[in-house]
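Just one protein chain is left out here, and the rest sit where they should.
On to chain A.
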């Protein structure tokens, strides 16, 4: 897939011609894209893209590009409405993010696959047999890291300028939302966690949501120490540990209408004495949006949630 090598001597005689040809060739041919697991020849304007993590949908949607295949965990409603508005509904589910269905991916005849560093490293070479594959980190890192990955994806797709333009607009919209709420949130220590029937996982200040909350003027409830490994970013927490943390504002991400652990804790005085619970500063949000759907479009949705939460604070 490397660019054809022409006899160079001829071109050296006509530097201007060479330069013009080189520029023309660069616009029409595959480019080397460096990513987490190596360097890949990516076609100049890929049109049939398969994405294996949710944050990659966001990067494509920002460019108004519709993927042909999405690893949606076989649950189409995990794809956020804010993305569907831009990418439509004409894509095929390729199964779970953990074990995407390689046969379905191949049948879609993609010209680019975007995969996650930790989930898909084991099948990187196999994916490469299907189509050029680029790999980024979708699961760790904070809000700024997400922006940087989106920027890299823009470059990989040959649409760096469009991505820059979108990110500028996104930054302005986020700033406007921050200005709306910063007065109400100063000094409050806020904590986000995902809760289901089996447990509560707190997102550390270094996590994606943690960094978003900080940018909205909240103080962290958890200590700022700790590495940015997955286990430290998303810490499983007991009621006792939560009580010791004693956040002044607690945001719980829930998926669906099923029973969650806080309903059991409700009768416990330990729970009732948590500062946020005592002061009625307990909020429920969608964990699909807050925890799974990292991205720029979804960050604006989360920011709107934060604005609504802040409006209730006095």
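Brief remarks follow.
We adopt the following convention: a contact is a pair of C-beta atoms (placed from the backbone, for glycine too) under 8 Å apart; a residue touches a chain by one contact, two chains touch by 3 or more; residues count from 1.
Here, contacts and distances are computed from a predicted model.
Think of the chain that is not pictured: of "Glutamyl-tRNA(Gln) amidotransferase subunit A", "Iron complex transport system permease protein", "NADP oxidoreductase" or "Cytochrome bd-I ubiquinol oxidase subunit 1 apoprotein", UniProt labels it "Iron complex transport system permease protein".
Considering the full assembly, A:123 is the residue among A:33, A:123 or A:277 that touches the omitted chain. When you scan A:74, A:278 or A:308 for touch with the missing chain, the hit is A:74.
Residues of chain A that touch the chain left out of view are 74, 93-96, 98-104, 106-107, 116, 118-119, 121-123, 125-126, 129-130, 139-140, 229-231, 236.
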